[in-house]
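Structure in structure tokens, see below.
Selected chains only, in their assembly positions.
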Amino acid sequence: MKKIAVLTSGGDAPGMNACLRAVVRTGIYHGLEVYGIMYGYDGMIKGEIHKMESHSVSNIVQRGGTILKSARSNEFRTKEGRQKAYEQIKKHGIEGLVAIGGDGTFTGAKIFFEEFGIPTIGCPGTIDNDIYGTDYTIGFDTAINTALEAIDKIRDTAAAHDRIFFIEVMGRDSGYIAVECGIGGGAEMVMVPETKTTLNEVVEKLKGLRKSKTSSVVVVAEGDEEGSAAEIMEKVKNTIKDDTKDFKVTTLGHIQRGGSPTGKDRMLASRCGMAAVDGLLSGEANCMAGIIHDEIVYTKFEDCISKNKPLNEDTLKLIEILSI
Amino acid sequence: MKKIAVLTSGGDAPGMNACLRAVVRTGIYHGLEVYGIMYGYDGMIKGEIHKMESHSVSNIVQRGGTILKSARSNEFRTKEGRQKAYEQIKKHGIEGLVAIGGDGTFTGAKIFFEEFGIPTIGCPGTIDNDIYGTDYTIGFDTAINTALEAIDKIRDTAAAHDRIFFIEVMGRDSGYIAVECGIGGGAEMVMVPETKTTLNEVVEKLKGLRKSKTSSVVVVAEGDEEGSAAEIMEKVKNTIKDDTKDFKVTTLGHIQRGGSPTGKDRMLASRCGMAAVDGLLSGEANCMAGIIHDEIVYTKFEDCISKNKPLNEDTLKLIEILSI
Amino acid sequence: MKKIAVLTSGGDAPGMNACLRAVVRTGIYHGLEVYGIMYGYDGMIKGEIHKMESHSVSNIVQRGGTILKSARSNEFRTKEGRQKAYEQIKKHGIEGLVAIGGDGTFTGAKIFFEEFGIPTIGCPGTIDNDIYGTDYTIGFDTAINTALEAIDKIRDTAAAHDRIFFIEVMGRDSGYIAVECGIGGGAEMVMVPETKTTLNEVVEKLKGLRKSKTSSVVVVAEGDEEGSAAEIMEKVKNTIKDDTKDFKVTTLGHIQRGGSPTGKDRMLASRCGMAAVDGLLSGEANCMAGIIHDEIVYTKFEDCISKNKPLNEDTLKLIEILSI
């Protein structure tokens, strides 16, 4: 293998640049030429492919976003689109790919590998942490800390006014972010898609806490089955009917995707990026490089996509105990 | 004067604690007894009044929120309520008051002074910066920096995906926060209540920028006449009809009220708090202690409440130029 | 078991308060009375022992330092001191102890247990991460992120002036902090006590980089065998003798001990605190509650103290590759 390429795809996550830097430098260290593909699969189709040098990734380890940019590609979902992409890859003489992204990214990579046989290794870049085959995903730790900083600020104002705040964090299908934010933010409750929490339980819990606590915070994952934080807040407020309490809602939104990556995410990203290149060189393909129990593990894309990473329910117990 | 009291009222703002600390310590330094009133005017009515020592305000200069808590008081708007409050003040032998808050706080203080003659001095504590009689209000600088950190993060993800983001910041009646965030955040446009910006202008500006810029940020003050950022985004999106662009919206919300105050706010708060006590001791009353051109200025509550502090429209020009 | 007590001892670490909160609330949740001992073993000797309620630990999960304060106790190293401490413990009817701290704390706890049989469980609270029996210690992740924020700032100024910076981070006996900061901070070299790096190697590496890089950062653990960062910088500068380069040194110092804990540290602290109480209730004693591979593990104090946790040398390789 002489030439490899790297792309970032799907929702961006802090640490993607650190991962990219590791891919480029590990490649160059081992004598490879490394190419960067702009805008994910879309740029692959359009041939936006540039040679990268060591200095191309200087001073980006601490940057949010991705210098390769990211995009969704409907065209890559078609056979014709992937054919065009393959022609570009061939044209540049690229023999291996590193794809940094999430489920969707790996699904594309898997099909592309099956159709054209270009060895591809993925790196888990998504803030949601819901990918099988790695303890953590790149960007998750940063998203948690960004959300916690916001929650800490909201607690200041909640405490000053004896308010009840519903805070919505990201997590369409998974409650990882909500649970860690709930524990770290000292929340009174957490509502996640994985478990059923009825509005009645919320009402009862908040009523019970009124004796001991003047302000409360409920963290809601955006994918909770009871609706958005704003909807839940409205319903709870109408049920509790306590004029002495202000009910407020804040949806953290896209700030969770940006920002300089934490140390943990820079380390994870760097190790996964290096492992992806090492994997390509040692014959791995069609799999993701993740870290489980501090060891590099290559997991087949098929498993990454199809298997579930369950939420540790002990941590939900922790929230119940710590919120007394 | 031997005994004074201090309260925080209205929406909390970062720096209120630093101001409170200055009031307490300046009072004690000059041989006064200083009392803290909990929950603003409501606590005054209920007699939640406690003696404060120097160590009562230790280690709070850097804390968001207010250790005296804040609340709205409907009862204080009635003659009966204020009568009760006065009796509490008399009972404790309090001869002067410092009220930290905004317009509403000063309106209450003014009526209370006119009815009962307790000398009162205000300190401008609100993130909105819309109080006549001071260049800046306590909390404004922190709110700007909190919003900018969020906008910087959103720019990371906007740039990674070539997106157009509408970001709503606080400011029901004034565009101060929006304008400073617009300039500091490198926004392409700012929409504020003070000036009319039509949706058509937004659409034209964004279309014009598409040639030179891949991503754009529009900062919207919550009180803009065209509606909320979410409503504006929806309308603009439907008019532009560009499928290659993602339109997104984020409402920063209450994170802007919390957090550790900036150096500027700690300094302003400390100086205003000291000036309030100095003012009481030198016979000032029924006025606010603010800072204009680096000098302490006492402005009658009446003027603070009734006069407008106009937005510097030169800064709007600055945004137009810097966004090319 | 009806009554337990908790103390923090040794150098403080961010997350100690989160750990304390978990101990107090888990204890109360299980029907125990929980006492807080001020100033570590010193306060135990002097009887500075107070009952804690759930609200005693409200709003501290995000605070640096320790509300129980910490101190070194020479008296506790004597039999007489420990005898006095025991009498206080007996007097208060305390039947179990949780000691949050590092090696020294556990050594004290071990002797005390052997002499008086009070069941004690430790929680690993130290920024150094050098404790056997847990993947990470409470405070380590925060220290890394604090150091990285500083290094990111220094890189700004290093890059603006094409300078070579030597940055000293904490770690008297271990290079954990230096290594993670080196990778996350994009350092060109890392010098740690665990491995021998000669000044000559530093000089050669820096000379080699001069062609490709205009500025460089070398991270030095305070315990490196070649001396302090300032000493190393001076020697390297005198050897390289390149007038076109500025050599600078910064010693990060005690900022690494303070600050609001990261999400990781809040989570680790909460889980260890809960596990300590659970352990006491299920008969564990004379051991530390740590987390290995995401599972709670109780490790005998003797092992925590005597066994080494080796640095993962693969990560040193990572720095070499990433700094090309």
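When the chains are written out, they are named A, B and C in that same order, and each has its own residue count from 1.
Note that in this section a residue touches a chain if its C-beta (ideal position, glycine included) is under 8 Å from a C-beta of that chain, and two chains touch if they have at least 3 such contacts.
Computed from a prediction, not measured in an experiment: that's the story for all the values here.
This structure file shows 3 copies of a single chain, while the whole complex it describes contains 4 copies.
The criterion applied here is as follows: only the chains that are shown with their structure count from here on.
Arrangement of the chains shown, judged by which pairs touch: a linear chain-to-chain path with two open ends.
If you average the CA atoms of chain A and of chain B, the two centres end up 35 Å from each other.
Centre-to-centre, using mean CA coordinates, chain A is 28 Å away from chain C. Separating the centre of chain B from that of chain C, both taken as means of CA atoms, is a distance of 39 Å. Chain A has residues 152, 155, 159 in contact with two or more other chains. Put simply, chain B touches chain A in their complex at residues 8, 12, 14, 16, 63-66, 69-71, 146, 150, 152-157, 159-162, 165, 248-255, 257-259.
Taken in their complex, chain A has these residues touching chain C: 18, 21-22, 25-26, 28-29, 54-55, 58-59, 61-62, 135, 141, 144-145, 148, 152, 155, 159, 180-181, 183-186, 212-213, 260, 262-264, 266-267, 270-271, 274, 293-294, 312, 315, 318, 321-322, 324.
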